[in-house]
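The complex appears here minus one protein chain, its other protein chains still in place.
Every chain is named by a letter (A, B and C) in the order it is written, and numbering of its residues begins at 1.
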Amino acid sequence: MNAYFWLIPILPGLAAALNGLAPKATGRMAGHLAVLAMLGSLAISSMALFAALTAGHAFQPIDIDYFTWIGVGGLNIPFGVYVDQLSLVMMMVVSFVGSVIFIYATGYMHGDPGYVRFFTYLPLFTFFMFLLVMGNSLPLLFVGWEGVGLCSYLLIGYFYDRDYAAAAGMKAFIVNRIGDFGFLLGMLLLFWYTGSLKFTGLFEAAPGVFTAGGAVITVITLLLFVGATGKSAQLPLYVWLPDAMAGPTPVSALIHAATMVTAGIYMIARLNPLFSMAPVTLLVVGTIGGLTALFAASIALVQRDSKKILAYSTVSQLGYMFLALGSGAYIAAIFHLMTHAFFKACLFLGAGSVLHAFHRDTDVDVFEAGGLRKYMPYTRATFLIATIAISGIPPLAGFWSKDEILWEAFAAGRVFLWFLGILAAFCTAFYMFRLYNLLFSGEFRGTEDQRHHLHESPAVMWLPLAVLAAFSICIGCVNMPLLGYTGFHDFLHPVFAHGAAHGAEAVEENAFLASSFLSEHMLEWIFAGISVVVAVVAILFARVFYVWFPNMPERMREAFSSIHTILFNKYYVDEMYHAGFIQTYFNGCGAANWFDNRVIIAGLNGLANTVRGLADRLRRIQTGLAPHYALGTLAGMVFLVVVFLLCY
Amino acid sequence: MVGAFFFWIFAFTAFFAGVGVVASRNPMHSAISLVAVLISIAGLFLALHAEFLAWILVIVYTGAVMVLIVFVISLLNLDKDEPIDYTAARRWGMAALTMFIAAFLVYLYADPLIGAGHPAKPPVPDDWGSVQTVAIDLFTRYMIVVQLAGVLLTAAVIGAVVVARKPEQNEEREPGA
Amino acid sequence: MQIQVPEISLWQVLPELIVLATAVGVLASDLFVKSVQRVNVTLTATLGLLIAFFTARSLEASATPIFAGMVVRDSLSILLDQIFLAGAMLVTWIGHEYARRNPRQFPEFTALVLFATIGMMVIAMSADLIPLFVGIELLSLPLFVLAGSDKDRLASGEASLKYFLLGAFSTGFLVYGIAFIFGVTRTTNLTVIGQSLAAHAEATPLLVLGFALLLVGLGFKISLAPFHMWAPDVYQGAPTPATAWIATGSKIAGFVALMRVFTLPDVSFAALSDYWTPGIWWLALITMIIGNAGALMQSDLKRMLAYSSIAHGGYLAMAFTSGTRIGAEATLFYMAAYLLMTVGAFGVAIAASRSGQECEKIADLSGLARQRPWLAFAMSIFMLSLAGMPGTAGFVGKLWLFGAAVQAQYYSLALIGVLTTLLSFYYYLRVIVYMYVHEPDDRLLFNRYSFSNGLALTVCAVGLVGLGVFPNLLWSTIRLCTGAV
Partner (left out) sequence: MIGLYHFLILSGVLFSLGVLGVLLRRNALVVLMAVELMLNAANLAVVAFVRYPMFGDGGIVNAQDYAAMTNGMTLVFLVMTVAAAEVGVGLAIVINLYRQKKSVNIEEANALKG
């Protein structure tokens, strides 16, 4: 089995090479080729997972060096794979969600002039993603890291003839460079201190080299975390992700929701022995994650473009994962990563299905849609399932993972993180159902011409949706601590045991928990209850605002006899509105939006413009006159003499 | 004393002729000034007992190289005055240059091995620096370098021909003509 | 009078002699054979370079200087000979393509490339300042000419004029620097200089001034800021194959000269590194910033590559400053990678011409991927490697360069280096975006490119990926060099 691991990345890589170098030969077969390659990778990954599951506790991480990649002095970086439980989970997510999305894309991109180009970049992306999750050293991880970034950049700019796509590509580009900067420096420092960049070597050397909680490890992990904020779209480097929706929808689903953006999560989880030694970093990670979760969720409340809403939702959910990492709950983060991959892919593909019905590539104003349940029953059903899942309603997948994160955060003594998380959970349920209601409930609000063309997507598109929806329902069952089943947790536990053993006491005990008269299990139930109630209330709000309230007059006359109650309700909402509560609240969300537009984006643009201005200024030195160049040479000489004089 | 006298004569000639190279408005005057500089330097070489170098400086430089330059000046009909303007950038250049010279002199005086009195010239045999001794050096220890200089001159000749050759109008060497 | 003739071991300089014979042969073929065909010239040059390459490979390294201490055949010079010969071969191949469309370029073009190559090889094996100086001139003069060899373009003449005047100017500094070093140490032999400096490990002001002047002269060759200003103009104006050789061969040779003079332990100025490192430190810093900032806003492909090449000189200088063994190793590795990616990029610039129109602007590459997928793919590899994308030799090289700087505790230098590298992604990826994303201009189709050009690009691309994935192929040889000297 282990001998075939190299095939997992190579298969999509081959497909990409074939499509890229012989586009005329593969032609319309390009999509099928890519799907086939992905299914091959999926098959091998599944067999590996099966082998690991049957082995149980006897499973040992597989570390294969294929050849020496970089060998210099004491540093020896092999080119090889490291497959442990964490890698297996990631491989499964990438290959499974990837396969489904590939199949969907063959339908979605059908007839697009860039069909082959699309199916060159996408397998290339999975190739790098596999390298990222399977590589056995930090540089190899970085290979994948940069590779997926490149593919993402190319795919965001896919509709090159549109200005915003080009601008979006640029923004993604700048932001990711900032992140890479941190990553590279962190990596260089790690190499400098430990003399190794291979994971096994790093983890062995780390306890001896670094003092737990010391400044060095804190700086290194913070730098690495900067890299993670770039790739995984956290405050303040999240801005590129919503804009990245300019790419085709399957790309958004695969790259900007399910896989690539989780690279930061994976990296921190992979390096958990290092992060566990730096409690300050963990605190920063958790706080940034929590703030991002709430911040992005509140922005999502006021967006009008369906893919934008989903994008902010992704940022917010990634924030949850960082929140979990920062609480030392690595497994909960990975668990949420997995469930999120399924339901967010399903949501994105569902949104893509709607776009398909509108015959657009991107950007549907949700207020132009509505009532689509009549026209697109399958899409609606799967979308609803995924929406419930993300909102955290039991027993769907999202509930289990999100609840575990919140509980772990609380149990770890990070009560403020729990509070941020629960607020974000309220927003999440609200905006998701707002989106769902605006798209599928009520009456169609678009033009007659649009209504005429509305249709359900072909089976090649809705079948993948159905598969993802099915998983959104049941994937949570691998880990149900409330019911006493922790299979997923047990499976992943060996990966994180090592770090926990050597780490500093990252998180303090929760005093409340310790002194509570309730048993821990009881508290767990209570917190789960709170989450559910919050979600349900939010869903109801959404229903009231976007379904019941706009049509209130008709509904009063036709459907309901209890006029009084509804009047009261209406009054109530109105009053709240006028009293300014809601208004203020929505203004607040608007402010977040404003902050996003004016401060962060303007800041980035300003940075870019400053660099450009400086570059232009520098160009003017180059006058084209040889005597000026000679003068430059002479100035350099004088400068050197001065430097030498000073140093002499 | 005689040595000092020669030195000052040649040094002043070299300096003023050097100024002439830079400041003459007429390129021909610059060229003639450069010849004067070179002859003065040859004189200084003689004072320094570098007989061979003095002669080749006169023969090769003034005899061949400078004649070539003068020839080109005549060929291109450049033998006329041209304005020399001093723009801001140039003034900056001169300032930088002054700084450089100042730094240079500071260096020289700061060097204990130069500043501490004038080291005497050690006595040398009569044929020191003569054609024979230098030639022996060139063709034994420095043989490979002299060969390389030959390659360099060959390359330079070919290069000069390539650059100076008139472009052949619409004449293709190819294919298989 | 007793005349002692030193031992003449011609077989030790056989590669140089073979290249010289090839150059003369190429010229002679033009003189005596009327129906000389381009293919023959390229084939002759290729054959000669191949023979020289394998001769160089088969030479046995020895740290003892030969020819009365003038040159040394150590493993460093043997490795560099191979690098230069391979580079000359690649340049000849892409030059073949250029000459096909500009018939007047031949065959002096090839001959001059070969002469310049001899100069580089001489620099690589110099054990004395005198052959080093002659080698530098032997390298420069043919390049001055090559820059001006395209008579049809005014820019070419302008490029050669600027290159020549500023080159001669910097030669003045170089000679003056050598004069001071000679004055202080009373010798030009690098080994003796090294020994005496190590014995009196203290610099006199005159010596330090000599370092500064020497740095100006060599800094010009490797276009370190602020001695870089000729580079963008010359790169843009010169015929592209000449640009390729100026950008790679000349720059690498300049670094080799720096290495021979400054860093090789026990040989040269290494003992006084405290005195000269601050200077190079600053130059590296300024160069990285100016190179990357200059490239940022360029629309001309060759000019952009020129600034990028300046920036790479800065990275190399950064590792060079560290003065450690790992720094020297990283520099050597990066030189080889740099040669492949730069020659490759210029090769694509030659190949991606449309009928009657050279590729000048970056925008001229629009739609290359659609019409010439392999060309676009190769260019992507070159750009990604220049940017330092993982999986290419450029990344491995940069990792080591930065590693060397970090190891030498030049944190700020490494920081600026990483920052500017990230900045450089912008202009390198822009090329890829033009090739892959922008719509081709279908009115003008790209020309077919010749076999030799395709071969050169393939070699470069395969080499870059190969060295990116298996850097040890070169690494073991390099370690031999730095271990031996």
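We adopt the following convention: contacts are C-beta pairs under 8 Å (C-beta built on N, C-alpha and C of every residue); 3 or more make two chains touch, one makes a residue touch a chain.
Given the structure is predicted, the values throughout are model-derived calculations rather than measurements.
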| item | value |
| --- | --- |
| Among the chains presented, those that the missing one touches | A, B, C |
| Option from C:Leu85, C:Ala99 or C:Ala155 whose C-beta touches the chain left out | C:Ala155 |
| Hidden-chain contact residue, picked from the options C:Leu49, C:Leu76, C:Met89 or C:Leu141 | C:Leu141 |
| Options C:Phe53, C:Phe67, C:Phe84 or C:Phe180, residue touching the unrepresented chain | C:Phe180 |
| Interface with the unshown chain - residue positions in chain C | 129-130, 133-134, 137, 141, 144-145, 148, 151, 154-155, 157-162, 164-165, 168-169, 171-173, 175-176, 178-180, 182-188, 196, 199-200, 232-234, 236-237, 298, 303 |
| Hidden partner interface residues of chain A, rising order | 619-620, 622-627, 630-631, 634 |
| Residue numbers in chain B that touch the chain omitted from display | 3-4, 7, 11, 14-15, 18-19, 21-22, 24, 27, 30-31, 34, 37-38, 41, 44-45, 48-50, 52-53, 56-57, 60-61, 64-65, 68-69, 72-73, 75-76, 78, 82, 84, 86, 90, 93-94, 97, 100-101, 104-105, 108-109, 113-115, 117-119, 121-122, 124-125, 128-129, 133-134, 137-138, 141-142, 145, 149, 152-153, 155-157, 159-164, 166 |
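The definition used in the following text is that only the chains that are shown with their structure count from here on.
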| item | value |
| --- | --- |
| Arrangement of touching chains [line / ring / star / complete / other] | complete |
| Innermost chain, where centres are averages of C-alpha coordinates | C |
| Chain pair showing more contacts of the two, A-B and B-C | B-C |
| Cα-centroid distance, chain A relative to chain C, in whole angstrom | 44 |
| Chain centre separation in whole Å, for chain B relative to chain A (CA means) | 69 |
| Gap in Å, rounded to a whole number, between the CA centres of chain C and chain B | 29 |
| Residue numbers of chain C (touch at least two other chains) | 205, 208-209 |
| Contacts with two or more other chains, residues of chain B listed in rising order | 107 |
| For the chain B and chain A complex, residues of the former touching the latter | 89-90, 92-93, 96-97, 99-100, 103, 107 |
| Residue numbers on chain A that touch chain C, as the complex places them | 20-23, 67-73, 75, 79, 117, 139, 142-143, 145-147, 150, 153-154, 157-158, 160-161, 169, 173-174, 177-178, 180-181, 184-185, 188-189, 191-192, 611-612, 614-616, 618-619, 621-622, 624, 626, 628-630, 632-633, 635-637, 639-641, 643-644, 646-648 |
| Residues of chain A touching chain B in the complex | 627-628, 630-631, 634-635, 637-638, 641-642, 645 |
